[in-house]
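Here it is: the structure, laid out below.
All protein chains but one are shown in place.
After this line comes subunit A, so read on.
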Amino acid sequence: MQPRKAAPPKPQSRLRSSIGLKIVMAVSGILLVGFIIAHMAGNLHVFEGREEMNAYAHGLRTFGEPLLPHESLLWVMRIGLIAAVAAHIWSAIVLTHRAIHARPVRYASKKPAKGESRHAVATMRWGAVVIVLFVIWHLLDLTWRTVNPVKDVPDAYGAVVATFDPSRWPVTVFYLLALVALGFHLRHGVWSAVQTIAGPNTAWRGRTQAIALGLAVIVVAGFAIVPLAVTFGLVS
């Protein structure tokens, strides 16, 4: 063994260390999960009818007025979301890059994965690409209405009904596909974030795995119910 001649390795950037990146990934991920749950709950206003849904959308824009400027809540959310998404993707890219370099020669023989959330782990990276593509489409469709037949921004209800019209079935299929990717992402991501931040606890590991699975199922179901209701004519 070659003794290391130099002094102890110089202190690395803590943030760019493999554990620092993992913590960035976990914290930004938890913020995004919080947003996703709030978004899902907000979507369910669609079942209360056009007035209620549009009033909810309007309320988000006028929150705190006249004390706060127009759309202040939305802008705080937007800036927070953009920062969280940027941090999440940055850490993912750096870690993926390192992972590729950490195994320059691949195994000839494939091994069956054995980890506790192996099916979700297998989808984390390409599933993330599906989610990114979906978010771009989603913004064009329901935020900016670039590709939505209803250009009237205050009519959130009308835009939802129009985009999931049975004649536009590929939109609904893409939405559901992205949800499946998101579900798998949460299945591994939620437990992984808790493991990273909460520290060692063998007893809670199994429970966290179950909570992550439950949360993934609830989020997928909560989001999927809206386009399915529109497509099958329960909301029109």
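Keep in mind that, in the parts below, contacts are C-beta pairs under 8 Å (C-beta built on N, C-alpha and C of every residue); 3 or more make two chains touch, one makes a residue touch a chain; residues count from 1.
Note that contacts and distances are computed from a predicted model.
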Name under which UniProt lists the unshown chain, selected from "4-hydroxy-2-oxovalerate aldolase", "Outer membrane lipoprotein-sorting protein", "Phosphate transport system permease protein PstA" or "Succinate dehydrogenase/fumarate reductase iron-sulfur subunit": "Succinate dehydrogenase/fumarate reductase iron-sulfur subunit"
Selected from A:19, A:68 or A:177 as touching the chain missing from the view: A:19
Sole contact to the chain not displayed, among A:49, A:115 or A:214: A:115
Positions on subunit A where the hidden chain makes contact: 1-4, 8-12, 14, 17-23, 95, 98-99, 101-118, 121, 124, 188, 191-192, 195-202, 205
